[in-house]
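What follows is one structure encoded as structure tokens, with my remarks underneath.
One protein chain is absent from this view; the other protein chains keep their places.
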Amino acid sequence: MGKTMIEKIIRRAAGREVKVGERVWCRMDLSTARDFGGANCVLQFEEVTDKKGKVWDPDKVAFTFDLQAPSHSEKVSTNQKIIREFAKKQGIKKVFDVDWGIGQHVLLENGLVKPGDVILGTDSHMNLLGAVGAFATGVGNTDIVASWFEGTNWFRVPETMKITVNGKFAKGVCMRDLLTHIVGTLGADGMFFLSTEFYGDTIERSSLSERITLCSMVTEMSGKIGLIMPNGKVLDWLVERAGDEVLDRVKTLAADKDAVYCQELEFNVDNLEPMTSCPDAPDNVKKVREVAGEHVDQVHIGSCSNGRFEDISAAFEVLKKANSRVAPGMRAIITPATREVMLQCAEAGYIQKFLEAGVIFTNPTCALCTAEHYGALPSGDVGMSTTNRNFIGKVGKGSHTYLASPMTAMATAIRGKITDPRDILG
Amino acid sequence: MKITGKVWKYGDDVNTDVIFPGKYTYTVSDRAEMGKYALEDLDPEFTRNAQAGDIIVGGKNWGCGSSREQAVTCLKVRGIGAIIAKGFARIYYRNALNEGLPIVVSPEAVDALEKGQEVTIDFDKSEIVTAKGTFKFPPYPDFVKGLIEDGGLIPHVKKSLGL
Amino acid sequence: MGKTFAEKVLGKAAGESVSAGQVVIVEPHFCMSHDNAAPIWGTFKKIGVDKVWKPDHLVFILDHAIPAPTDKHAENHKQIREVVKEQGIRYFYDVTSKGGVCHQIMCEEGFALPGLIMVGSDSHTCTYGAFGAFSTGIGRSEMAATWATGQIWFRVPESMKITVKGKFKKGVSAKDLILKIAGDIKADGADYMSIEFHGPAIEEMSLAERMTLCNMGIEIGAKNAVCPPDQKVLDFIKPIAKTDEWEAMWADDDAVYAQELNYDLGDIEPCVAKPHTVDNYASIGEVKGTPIHQAFLGSCTNARIEDLRLAADILKGKEVAVRTIVIPASWSVFRQAMKEGLIDVFLDAGCVITNPGCGPCMGNHEGILAPGETCISTANRNFKGRMGNKESNIYLASPMTVAASALKGEISDPREVL
Partner (left out) sequence: MENKVLRGKAWVFGDDIDTDLIYHNKYLAETDPKKMPQYSFEYLPGKENFAKEVKEGDFVVAGTNFGCGSSREHAVYCLKYAGVPVILAESFSRIYYRNAINNGYPVLFVKGLSQAIKDGKIKDGDDLEVDLEKGEIRDLTNGNSFHGDAVADLEMDIMKAGGLIEYLKEKAVSK
């Protein structure tokens, strides 16, 4: 009987054949923590090992700082310091301090992620690394600490769902809209504990940032991982960053033709429209048209879901076409995912243009997604953002948030009310 | 008016950041709550144990730094009776009068006082009574007297506007 | 007998000839408030007046924590937006790409003008003296009362005359001069006084340098600090002035001063203010090699394009050894820096460059220190706990010294890398 991608990944990590439903101990390729959860990991590790413990392999442990970068509270500053000192003591060199950006993206850009890798991190959106065929998952501090002993941890081999997407996005419509549509269709637990593989010509044509968007939102359907086989330009990019081993990995990663799926779904995007997750849940999905005209106080473009250069470029196209500024009274904030993205934006001349139009550009970080950082909302305010969660109160008590694509967000910023980007793009 | 209280004594150039840390300036908006952080970065013992009626004794340039009025409010709501110092920073001086917190300049009294001692300030006679002797301080200018009599700037303004 | 600048400006406003020591009641022109406009509004309402005296005299600029990091900050901002709407406040700088640090905006947007009496609910309001304004910081209650009555009392201050001649040597800038003055006369050296900067070297200085000097007047206790409104100032303000009620005024040659100081820029060397007071002067030689954990280039004191250029010169093509936070003073400074390629220089060097605002200067936002950490900063205060934690240390220095130190991870002499 054939194997799915996740079965093959776990087989490699376990060093033996595995079956769906089985609990399996796996070797970790990378065990990471952020300035959120990271200090908890360090303190717990030091406590249970009486400060004598050594992580199994300092080269396979990494820290990223993106919760508050730079920090604006003493507690986070202290937590960051705890991590820096631990890394020094343990000889962990992969510390991506406050100048780098969002963790998973920084790991990717630095060539630390290969297809087939098993990666842990204190971030529920670690699984966006499935965009390059890696099995990465968010865990709590105890799981991280456990993995630091011998470089292993356990997983239940999940069932796999297969989603095939065909067709071409119309102007003003993008991967984020598909994703929002899928979340609306399947619901908040629509991928409960599952691995999901994405196929079809829409996926094969898609860019890395589109794949990241798609895989990042698997978490919002309670999925374990969303996986896409690297191909074409994405594969070239990965090889450039992570080396030739990527090519060997890809050869052994593809699901078998007769792999068994627990569920198979098909989507066609030809007629898809801009979609939005309405307050206060990601699966409360409507067409942008249905809520067009609703007042919005603040627009935010960024986050691990939609903070890459292509996302910001898409927003820029809307601004350019509108040939306008953000609406009076509107706050519009763009937060690039990483320093590399920020430099790309600078080079392309986008930052200047956005600033001229009244948009604020912040340094790369998780921004309002973690609250306690840029863009908290006061009670009664309505926000629109390209982030991945709009749970009630997440970015401020008594506030509400719509989630949408960078194009819809920019169109809304320009008009001051929810706007279908096609109204501007024509 | 005459007040008597126990002394908390500090040195020169005590700034507003140690009287009321900047990190609380926008997260704490309730006046009563401000008292909880008074002198937090200068003297945690004060923060914990200061009692209503206590008197603060400082060196020169008390309250230098920021214009934050919370550095006065936090002491006022703790019931601090007065501050005696060798000198006050300008904005602090104004803020204290505006809040109706009595402040007195007397380098001699400051030198004569130690932590924990009792001190009496007689505003009518403009003198400070300590174990080491009695010291005169310059009376407030008339304008300032008016402010204090009205209980601070806001009541003073209300009165002058006939509200 | 001649009059000082303060006597002239306050006298004009009071409609009589005044001298130091007298109390006057005057109507101020622009009244600046930042994020604290909301609590001031709370106090204002208690007075029982419905309308502020002149909405066009109020200027609100959000800068202390923007975009809002917490819902408390967000609520605060929201209240201000509501006041702006209700009272018809015309000059409001929200969280948009027009804003920045309040004092920078006041100067670059044409509010800071010669001869105007200006107050701000922030101690560094004295910065506007660089443009010949009489400007000073006041507390929240006082600002509320001013909104209600349009009047404020001042004791006409004694004045201190600081005459400056000579030229800076390489690696030395206005920040070093003002730190030296603070070290000499101490934190209360100019208590209640009006500081006047005179002399050929002041005329030579850029407006940015004059702003650095006046900005730190408060750190030596001054009520205000002021430079002469010379042609440089007039050329700058004429196209942008927000009112035509200004008048270039300056002290008479025979004015009477409480104190006079003289400095030769050639004698100034790179220096720092050691923890935990601004007057804790040390020449760079005394502290060279002190390890640091963070470098901060920002604040209303030293984050203008001129400051960024000086730092970028040192950082170009190199990499910083510690986390280095760069916060331009305003979005227009940011944009200019971008045009000149400085943003790329900072990013390539490994700096974090954040959106303009006050940042970590007063422990509110981007770049708080952990216990035991040391920061070298271009800001204006190194008080214990100022940047977040009371077990941390802050050294104040010039942009060049901060940049040089960032490269080495320890306090360094900029002359050695220039």
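All chains are identified by letter, namely A, B and C, in their written order; residue positions are counted from 1 within each chain.
The rule is short, and it goes like this: contacts are C-beta pairs under 8 Å (C-beta built on N, C-alpha and C of every residue); 3 or more make two chains touch, one makes a residue touch a chain.
Remember, predicted model here, so these are calculated numbers, not experimental data.
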Where the missing chain makes contact, among the chains that are shown: A
Absent-chain contact - pick from A:Arg176, A:Lys224 or A:Arg249: A:Lys224
Listed residues A:Arg27, A:Lys75 or A:Arg241, member touching the removed chain: A:Lys75
Among A:His105, A:Arg176, A:His300 or A:Lys394, the residue in touch with the chain that has been omitted: A:Lys394
Residue among C:Thr70, C:Thr125 or C:Asn224 that touches the chain left out of view: C:Thr70
Contacting the left-out chain in the complete assembly, out of A:Thr4, A:Thr64, A:Asn141 or A:Ser385: A:Asn141
Absent-chain interface as seen on chain A, which is shown: 23, 36-37, 39-40, 43-44, 48, 67-68, 73, 75-76, 79, 82, 121-124, 126, 137-143, 145-146, 149-150, 154, 188-189, 192-193, 219-220, 222-224, 281, 370-372, 389, 391-394, 397
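To be clear about the criterion, only the chains that are shown with their structure count from here on.
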By mean Cα position, the chain sitting nearest the middle: C
Distance from chain C to chain A - Cα centre to Cα centre, in angstrom: 40
Inter-centroid spacing, chain B versus chain A (mean Cα positions, whole Å): 53
Numbers and ranges of chain A residues touching at least 2 other chains: 73-74
Contacts with 2+ other chains: residues of chain C: 65, 70, 73, 76, 364, 368, 388
Chain A - residues contacting chain C, complex: 69-74, 76-78, 80-81, 97-99, 298, 326, 329, 331-333, 339, 342-343, 346, 351-352, 354-363, 368, 371-381, 395-397, 399
Complex interface listing, chain C residues touching chain B: 23, 35-36, 39, 43, 46-49, 64-65, 70, 72-73, 76, 120-123, 125, 137-142, 144-145, 148-149, 153, 155, 186-188, 191-192, 218-219, 221-223, 277, 279, 362-364, 368, 381, 383-386, 388, 390
Chain C - residues contacting chain A, complex: 65-71, 73-78, 81, 94-98, 293, 323-325, 331, 334-335, 338-339, 343-344, 347-348, 350-355, 359-360, 364-373, 388-389
